[in-house]
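Omission of a single protein chain aside, the complex is shown with its protein chains in their original locations.
To keep things simple, chains are lettered A, B and C as they appear, and every chain counts its residues starting from 1.
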Amino acid sequence: MSELDEIGFGEEAALLKQQAGRLLAERMPIDRLHAMVAGHDANRSGPPPWDESLWREMVDLGWSALALPESAGGIEMPLTAIAGLMEEIGRAALPGPLLDTLAVSLVLAEVGDTAQPAMTALAGGDAASLAICDRYGAWRAEDLDVEYRDGLLNGRAWHVQELSRVQHFLVAARNGDGLSLFWVDASADGVQLERDDIVDLTRDQGRVVFRNVVAMPLTLQGQSALDAAFPAIWTLLASEMAGASEWLLQTTVEYACTRQQFDRPLGWFQAVKHPLVNLMIKIDETRSLVFEAACAMDDGAEEARDLAHMAKASACDTAAFAANRSVQLHGGIGFTWECFVHVYFKRLLHGRSLWGGAQWHRARLAERVIGPLAA
Amino acid sequence: MSELDEIGFGEEAALLKQQAGRLLAERMPIDRLHAMVAGHDANRSGPPPWDESLWREMVDLGWSALALPESAGGIEMPLTAIAGLMEEIGRAALPGPLLDTLAVSLVLAEVGDTAQPAMTALAGGDAASLAICDRYGAWRAEDLDVEYRDGLLNGRAWHVQELSRVQHFLVAARNGDGLSLFWVDASADGVQLERDDIVDLTRDQGRVVFRNVVAMPLTLQGQSALDAAFPAIWTLLASEMAGASEWLLQTTVEYACTRQQFDRPLGWFQAVKHPLVNLMIKIDETRSLVFEAACAMDDGAEEARDLAHMAKASACDTAAFAANRSVQLHGGIGFTWECFVHVYFKRLLHGRSLWGGAQWHRARLAERVIGPLAA
Amino acid sequence: MSQAQAAFSPEQEDFRTYCRQWLLDNPVGPAPAGMPSGPLEITQSEHMAHLQRWQKKAWEAGLIGCDYPVEYGGQGRQHCQEIANEEMSRAGFPFLPNIVGLGMAAPTILHHASEELKRELLPPIFSGEEIWCQGFSEPGAGSDLANVQATAERKGDKWIINGHKVWTSLAHFSRWMILLARTDRSDKYKGLTYFVAPMFADGITISPLVKITGESGFNEVFFENLEIDDRYRLDEVGTGWQVAMTTLLHERGASGLRTPEVIPQDQGDGGTVDARSLIELARTAQGDGGPAAQDPIYRDRLMQLLIRERAKSAHERRAQVPALQDHPQRLALQNKLLNSELVQDSAALALDMTGSTSTLAQGDANAPDGGLWPYAYMNSFGATIAAGTSEIQRNILGERVLGLPRSK
Partner (left out) sequence: MSQAQAAFSPEQEDFRTYCRQWLLDNPVGPAPAGMPSGPLEITQSEHMAHLQRWQKKAWEAGLIGCDYPVEYGGQGRQHCQEIANEEMSRAGFPFLPNIVGLGMAAPTILHHASEELKRELLPPIFSGEEIWCQGFSEPGAGSDLANVQATAERKGDKWIINGHKVWTSLAHFSRWMILLARTDRSDKYKGLTYFVAPMFADGITISPLVKITGESGFNEVFFENLEIDDRYRLDEVGTGWQVAMTTLLHERGASGLRTPEVIPQDQGDGGTVDARSLIELARTAQGDGGPAAQDPIYRDRLMQLLIRERAKSAHERRAQVPALQDHPQRLALQNKLLNSELVQDSAALALDMTGSTSTLAQGDANAPDGGLWPYAYMNSFGATIAAGTSEIQRNILGERVLGLPRSK
């Protein structure tokens, strides 16, 4: 594990973030991304396009192993550093299973010894995704559609991200009264992928159907492994959303500085300037909470879980506001594919509902801070 | 009962509103009101000042009897007309027990024959106020502090408006499992008035303490009489608040047109102009809902209660926004007694919490429109 | 009988009875598959043809354009269009496809065109036989509409048009365009002239723009030496800005002359963006922990929208009482802003309530209400941007109604 500097974001972390920013700007500038995803949207047949060779390169750089323990062949960077990287991923609206593979790593790290083979696969460069949600996107044992009985998985996991871009799924299933976790190959017998038709042009979402899939639990304490890992996962997603929101801010500011109406640049008008400032304030709120949450997790601080709820709640509100105002302030052009705002708009609306929306996170936070709601 | 015109607001109503506007502008312009209430605030001893002779004149004009049935010597104007009058009362921020006397009339009209003596007193020019609330401003039987037993009232009614400006109280008390209503003279044996020290400079609020006060129930069905009368009461209060909010809007617009900063009138800046427009929109929402609610009540339409909840919920939000923005947009002067905004600011904050705030009214509306919350 | 109905004249009441009967006698058969939700979303000729057929039938029955004079294809009635609109809406009649023609071109032609043009152009607008589009906006003239750069140069009795219009809905179906062009570079406002341009002439290229939703729906229109006759000019040379204001007044619903239109009714099928549909959605939609209709926070937000929506319809009655208003245009000029922001906020709430299922697109079998809501949300920006952005609407309200100094 690399040494933390005093403040929680060391030179290594700064270099990683810088490297990512440069690589993505060069390899997947928004006009290239747009050309790639726009082609697909017209007919919507087959999997949504992404740049798999860029992904391989990211794997070679070690990014997909950043959250794996060193003991499992991973890099085990501080979460602050990984969150910094995710901000750049968001800024580029990059399609691909990085967030999901990191999320799976974080859960596996909570599982213990039985997760070793799975971690080895990830350390070797495989990608994985969480297959843990019910049809409403929640992951409580009693609601899950997937059930484990007599050594077999049956049912359907919903809202699985990066469906056809990963080699493995970390599956949550009802097992008696509890929730157990399983490691299932995407190509295993009885596994079938059903693609969702989604609004977001950068993601690949769908359902994984299990029909008598032979499996062995990684852990019977699935709920507590998920609970332990999710604060870090929320934080990474929040960071990614902050990065995408920042792209919208900067792009809209740029447009407001050049676009002239009434012989003035748009940004001269307070009706444009002040909402942009409000957006900046919201983004900064999210970014600081992300950093604070990541620091708290790296430190093992008690407040970490609260901060993660705060970060994701903030990210959701920031994303909604960023998406809304950047289309509006672009005016007519923002309503078309002539500019690229819509790609981020859709990606942010997607991220907003993933793994809990703002209101859900605030309700969880309230339970912790105020105490439970009386029944 | 006067004839309704086709649209619900006839010539008589228009004349009443006009007459009220003229009378109040002449007799209680804001500088006079301010001089009157500002003197009191310095020491806060004794009852807050008001113009009792103006009140007598209003009584002589019949205003306090507008909601009384003709059969009881009242004028029985349509609620639309009375709401129009209340808008002018709000515009003038007029201290005095008009709203409260009207509210009591509306409840008495629901009570039936036993209310005749009380209605006769009001028709004769007396003023009255509701003494129905618990310490939190609610009026459910189980929470009331006042109890009726063996012919005697004991306990304390909270948040009684116009405490020392009325001759009678309409009292709600627990009576066994139910809520009964009583007619009690302010000067009756065992009645004691305790004045609240309040923020609003135009109202006189306090508690009425009952110690073995001899009383006979007007009705045992007090809850249903209150329930039947409250939609009209909420509508009148909402109208009053809309009038006060409109005064703040017009006053702030005027200031924004004259005050110069950066060689421009303030209102030239969109950061000032757009909030004022938003305030106008909110005020119009309240005013239209008030009128629609009053029409529905005059028509006996089923939607009346829904509309009254909407009107008061809207009035509360409008009031909060009006108070907030008019101080802010006045800048430094708005933060002082050099301008009169603060009088309306305080009056509106008071009205906002009276007889249910925005959230409470929306929760009641939701019960009616969506259905009850499952326990 | 409610007071609102009591305010109708006997002529109106008779007309209502007539409309209701006609609509009963002429039930609308099944529509072609995949019908769009509104006129601006029409992309297929089959859908357009279906809608045009029904518009023509209703016009022949006297339900469309009925407040216009008989010689222009109307019925010479007074305040009857609102009755026809109500009855058509209630009957679930198909929406009228010629939205630009009916709402913008017709009133502008009525006020500013020659007698000859009125007789020529108005009847096929009402019948729906000639679809219209609008040629105001340009890449450099959005909110700043007067910045129009497309030129009209006089050449004898003709005008030569060159330039580039954008966001032109229905251009590919249109026979006519209302066109704002520059005839004088020396004065921003007085240098504009208003024309009606034949879209069937040479010199016009139409190229579709992709909307945020991924659908094509409007277009860019390029003029290259389009030649049009001087008789297609409305009003005087140099008065284009004033004429355009007539158009916008009607587009924003702020005029007395009611536009023929059919408001899609909520049929409990969740097909409309209104509070009732949202409440129905809330009964099933959930993120986590039960349906939104049982969540006090969503209940509160739903009631906030319901209140805004109900207030908007309540404006109609109060607008008829001068004693309850401070400025004659105060309610009318709010119309566009209230409608467009209410739809946007409603769709946003639906996205929140549907949680993870809000990610699903139109066409996905598991999408709530068939994927209506994310598309309603995206499309809502059309309304908060077009015909004067919400920011411009607030300027207009602040300046014209409140009397605040002009920001520009």
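The rule is simple: a contact is a pair of C-beta atoms (placed from the backbone, for glycine too) under 8 Å apart; a residue touches a chain by one contact, two chains touch by 3 or more.
None of the values given here were measured: they were computed from a predicted structure.
The residue from B:Val272, B:Ala293 or B:Leu307 that touches the chain not shown here is B:Val272.
For chain C, the residues touching the chain absent from view are 295-297, 300. With the whole complex as reference, residues 38, 41-42, 44, 133, 135-138, 140, 158-159, 196-200, 205, 260-262, 269, 271-272, 320, 324, 327-328, 331-332, 334-338, 342, 345, 349-350, 353-354, 356-357, 359-360 of chain B touch the missing chain. Residues 4, 6-9, 13-14, 17-18, 84, 246, 249, 253, 256-257, 264-265, 267-270, 272-274, 276-278, 280-281, 284-289, 291-292, 295, 298-299, 301, 307, 310, 313-314, 359, 362-363, 365-366, 369-371, 373-374 are the ones on chain A that touch the missing chain.
Assume only the chains that are shown with their structure count from here on.
Chain geometry summary: the mean Cα position of chain B and that of chain C are 41 Å apart.
The residues of chain A that reach two or more other chains are 269, 271, listed in rising order.
Chain C has residues 391, 394-395, 407 in contact with two or more other chains.
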